[in-house]
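Heads up, one of the protein chains got dropped from this complex, but the rest are sitting where they should.
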Amino acid sequence: MTMARTHNSVFDRRESDVRSYCRSFDTTFTKAKGSTLTDADGREYTDFLSGCSSLNYGHNDPDMKAALIEHITGDGIAHALDMYTDEKAAFLEAFERLVLKPRGMDHKVMMVGPTGTNAVEAALKLARKTTGRKNVIAFTNGFHGMTLGALAATANAGKRKGSGDVSLNDITRMPYERSLGDMDTLAILDAMLSNPSSGVDAPAAFLVELIQGEGGLNAASPEWVRGIAELARKHGAKLIVDDIQAGIGRSGSFFSFDEMGIEPDMITLAKSLSGFGLPFAIALIRPEDDVWKPAEHNGTFRGNTHAFVTARVALEKFWADDSFKSEIAEKAKVLTESLQRIADRIPGAYLKGRGMMQGVDVTSGELAEKICAEAFRNGLIIETSGGDDEVVKVLAPLTTPMEQFKAGLATLEAATETCTASHTIAAE
Amino acid sequence: MTMARTHNSVFDRRESDVRSYCRSFDTTFTKAKGSTLTDADGREYTDFLSGCSSLNYGHNDPDMKAALIEHITGDGIAHALDMYTDEKAAFLEAFERLVLKPRGMDHKVMMVGPTGTNAVEAALKLARKTTGRKNVIAFTNGFHGMTLGALAATANAGKRKGSGDVSLNDITRMPYERSLGDMDTLAILDAMLSNPSSGVDAPAAFLVELIQGEGGLNAASPEWVRGIAELARKHGAKLIVDDIQAGIGRSGSFFSFDEMGIEPDMITLAKSLSGFGLPFAIALIRPEDDVWKPAEHNGTFRGNTHAFVTARVALEKFWADDSFKSEIAEKAKVLTESLQRIADRIPGAYLKGRGMMQGVDVTSGELAEKICAEAFRNGLIIETSGGDDEVVKVLAPLTTPMEQFKAGLATLEAATETCTASHTIAAE
Amino acid sequence: MTMARTHNSVFDRRESDVRSYCRSFDTTFTKAKGSTLTDADGREYTDFLSGCSSLNYGHNDPDMKAALIEHITGDGIAHALDMYTDEKAAFLEAFERLVLKPRGMDHKVMMVGPTGTNAVEAALKLARKTTGRKNVIAFTNGFHGMTLGALAATANAGKRKGSGDVSLNDITRMPYERSLGDMDTLAILDAMLSNPSSGVDAPAAFLVELIQGEGGLNAASPEWVRGIAELARKHGAKLIVDDIQAGIGRSGSFFSFDEMGIEPDMITLAKSLSGFGLPFAIALIRPEDDVWKPAEHNGTFRGNTHAFVTARVALEKFWADDSFKSEIAEKAKVLTESLQRIADRIPGAYLKGRGMMQGVDVTSGELAEKICAEAFRNGLIIETSGGDDEVVKVLAPLTTPMEQFKAGLATLEAATETCTASHTIAAE
Partner (left out) sequence: MTMARTHNSVFDRRESDVRSYCRSFDTTFTKAKGSTLTDADGREYTDFLSGCSSLNYGHNDPDMKAALIEHITGDGIAHALDMYTDEKAAFLEAFERLVLKPRGMDHKVMMVGPTGTNAVEAALKLARKTTGRKNVIAFTNGFHGMTLGALAATANAGKRKGSGDVSLNDITRMPYERSLGDMDTLAILDAMLSNPSSGVDAPAAFLVELIQGEGGLNAASPEWVRGIAELARKHGAKLIVDDIQAGIGRSGSFFSFDEMGIEPDMITLAKSLSGFGLPFAIALIRPEDDVWKPAEHNGTFRGNTHAFVTARVALEKFWADDSFKSEIAEKAKVLTESLQRIADRIPGAYLKGRGMMQGVDVTSGELAEKICAEAFRNGLIIETSGGDDEVVKVLAPLTTPMEQFKAGLATLEAATETCTASHTIAAE
């Protein structure tokens, strides 16, 4: 590892060793605009990480920025607990008009603590309350958060260890599509739920990501997704789609399940929901499931008013018509082609993911990390994914100008070439 | 109940029934400055709720506001995961210089998901990891959050029910000071932990609030707090002070335990930490407990960069010397006197809390709610607390101008007079 | 420690190290009659342990023995699952006539796996099923068994460790009478259950021993027992009396709660129930709680037919009138006097227990073990009890002839004298 540039800094002295991304990108950032980050030395980086899909519209989008500055300047409310504000009304109206109504969804919006894990916890609670069941079906390689209820549903062994060895209960793990080679994972799930002596208790919910962002960019096929939705209905379980990382355009449309012919009972959203990188999370729930008593699930920062402002602008700017979707599709095609060139260079490598959430399984975590490190040396911020960090994952802002996007991909391709060359030499 | 002004609104159509504060304060707010909120009709309200202690410095403090606008205008970073930014450095340096060093604390700062419950979950995990024990001592009437790990430590029956009836494990409940009349609750705790056949497993941690904000404004005495700290040490448990509601000046000084002669192993902070009402939470941990592997506990919104900006300004503006503390003390005295007048009016009523976190137990939840509703009709935003909502709780911004503060208290006293008069009449 | 006589034996080679009583009484026993055990060398021992109260009528009672031999000789059934047999009918009729009817109890008999822990597990399940609640109140120093459900309710730290560190859930621990000095433990329990924010969930049951056999011979007063019964009713919890060790005459009458004015909802019985030392356990449950579906709780050895035979004889022989009760009372008086002489010899020592379940807290486990070891050298089998093994516990067969009983007590008094003399010398 190279000498840490931030050695002896206040970070070393005073920030917990749990910090992680800063270890891969060991510099101090000072400015960000669009898809470009600038560090303290004035060096510019193209951002292919996007705050792990929290900055799908890039950094400091000028329209959101203007609206937010106007809001603050005019002493707009920053914090109102869950009281009514005109910003909340405007956000809800935009969300209703631009997201829910066009899809014929009658879901209600539950404001939860402004992190994805809080949304997942709320959805799990509600599924259990409404069904009177405790067990939840979660899937291999799923990632749903770090608080104990969501952590129980999270598959990663290292993350689970963090619990301090308390039991993580009331979850049954089932294989995700293609996690068992060619085996029919839907048939396995159906068999386990249909057999009264399977030992798998009747489930309150299925909790599923349509593209597993942390678990290795596994993208479920529409057929599998529909199968999951049918099995949930058949077995009386709520279908919860965790769209925290794959939602808000990342998969190619607003929801990752758009055009798949399903309507989840609950949907968790966070990350890019605010549009500006501000903490904001919601759970969408069906009206008939909205059995909460007031404050039965509460929290201080539910409904971040600054985020209402930017989220509304984001909805109006990007989702009023289909042009943004077309843009994403075009970029996704460029991305696929570039990643295919990378995969072709590495024996055994193959593409993963979907839309603007794609990557390459380069067959080893070691190689993936080398490629990302080399890319960073050349001004590209990019990270790995997967159980062994074996996937080089591209999460560029969806708004990245095509020129910059292609340049970033060129940097990545060059980094791969460098690393596979040296890799080959080292192996010889 | 009065006709809801927001009836037939988008809130009714699209916001989950779990919303609660908006039910007490049924209007739409549009602006906020200092201790004053304005609604859509232009009506002004004095805020004695402060976002449940998330707005200790009032709304839209001009210095924080200016710094935040400057940051956003200059394309300062909004979201950086846990990468290094100059704003994070500046916050950490200010926190070190103004909070930690003056107290001789060598604690490190763990950035957690920006809600209090995430900080509590992180602290519980770390206490379990570092001790190899699972059991955590939590106290009657404690409130620590809504995600499953923190909810297990939360005492309120209604909140616990929200879990959908999953077991809330690995917590032993112990009586808070004065929760059992004159009984020596420290002696009970010590006896239960000293007896190898008590059935109370050796604890990883004690998790305690020094003033129980949701649980009824129970304020522990310095003697009890020192006793708890000694028992934690004696029995090998980490002392975690949950200072989410009582911290950041609310109790009279920065931490609620200042000048009590204890140094907790871990401290959770959220609510007023950002200074501006923005979502932000941290856990303070001892360097020797900082055994986390990178990303072992992670999350997208750890380290809200906008909050770093405002939190730094708040520290520099209010905590560089003792003047703010003196101001709080002066106001707290005025508060005590006013609340005493209220208590004197109601047989059996008595004062609760400490510093600027005081209230009156008016002997019934029904009366407390009537008083708060009457106050709201007269332009004062104020809420109840306690297991039966029996405490009228004053959580005014610490920065409220004395004039406005006294006027607010006068409104509260008048509301009490109105309600007790009618109450008496109704009883006759 | 003395050289183990059984060294190099098949026990060393092939029996798990978990064995324990054989370590205190390191000889091989070959015969047993009444209150006398004989070992392979023909040495005789008086039994003041009675199989931990499983042999309240002594070894090989001639009437039970004759009936059992007759049963076996005539090819009576040894094992019938839970099918109907004439021996089961005869036992149930005797139990109804001699135990239930005289007390006006309409309880039904649930046959459970033939160990105490199985009876406890069955009662806990049923309490949870009938109340729809999960939490169970158990008490400090309680002992209820080693299977996971019962172990959760067991207080002893060493026993709990045996679980392999899985969480032992859904139990709240409360202080037993006098476990907190003079504090009012009933008041504590009531306060914790009455406060909706205590964090103690509404209980399905109270699980309590009236004399804690393993926990140190703590005997609850009738006032406390009545208080517990009232609190159970007040808070909607089933009252389960675990009478496995204290029942079947040990306390002075058939049930340990006789003449206390309470009627438990459920009672667990095992140990001396068969009368002959054979494995047998039942749970008594109210008819209105008998909501089991057939086989919902099952097991192979429920209803040990040999035990039905001996248990019926025991009931008819000892409980048809009050003479046995008077005998026990007389012996208990002699016991108290002898133990008082022992206690008087040891500064700080004091008597514990009730009826024929008494002992002396000799202030240290070390001394108690020395006394028991010295007694064994002199032909008396006796054991310790309590969290630190600090209580010398007398559990003689209730049928011990007075002569032999007094001789045994004399041996114990002499052993105490020897040990306290040497103890004093060692201390000087």
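The letters A, B and C name the chains in turn, as written, and every chain counts its residues from 1.
Note that in this section a contact is a pair of C-beta atoms (placed from the backbone, for glycine too) under 8 Å apart; a residue touches a chain by one contact, two chains touch by 3 or more.
Treat the numbers as computed from the prediction; the structure is a model and nothing was measured.
I'm checking contacts with the chain that's been left out. Which of C:118, C:172, C:218 or C:358 qualifies?
Touching the chain that is not displayed is residue C:118.
For chain B, which residues lie in contact with the unshown chain of the complex?
Interface with the chain not displayed, on the chain B side: 165-167.
Touching residues of chain C against the unshown chain: what are they?
6, 9-11, 13-23, 25-33, 37, 40, 49, 51-52, 54-55, 59-60, 65, 68-69, 72-86, 88-89, 92-93, 95-96, 100, 108-111, 113-118, 121-122, 124-129, 132, 134, 145-150, 152, 158-159, 161-167, 169-170, 204, 270-271, 276-279, 283, 285, 290-301, 304-306
Extract the touching residues of chain A with respect to the undisplayed chain.
Residues in contact with the chain left out: 134, 138-142, 153-158, 160, 165, 167-173, 175, 179-181, 183-184, 187-188, 191-192, 195-202, 215-216, 386-388.
As a working rule, only the chains that are shown with their structure count from here on.
What's the rotation, in steps of 5°, that superposes chain B's Cα atoms on chain C?
180
Most remote chain relative to chain C, going by C-alpha centroids?
Farthest from chain C by mean C-alpha position: A.
Just the number, please: Cα centre separation of chain A and chain C in whole Å.
58
What whole-Å value do you get for the distance between chain B and chain C if each is reduced to the mean of its CA atoms?
Whole-Å distance between the two chain centres: 49.
Report the inter-centroid distance (CA atoms only) between chain A and chain B in whole Å.
Whole-Å distance between the two chain centres: 30.
Got the chain C residues that touch at least 2 other chains?
Counting only residues that touch two or more other chains, chain C contributes 165, 167.
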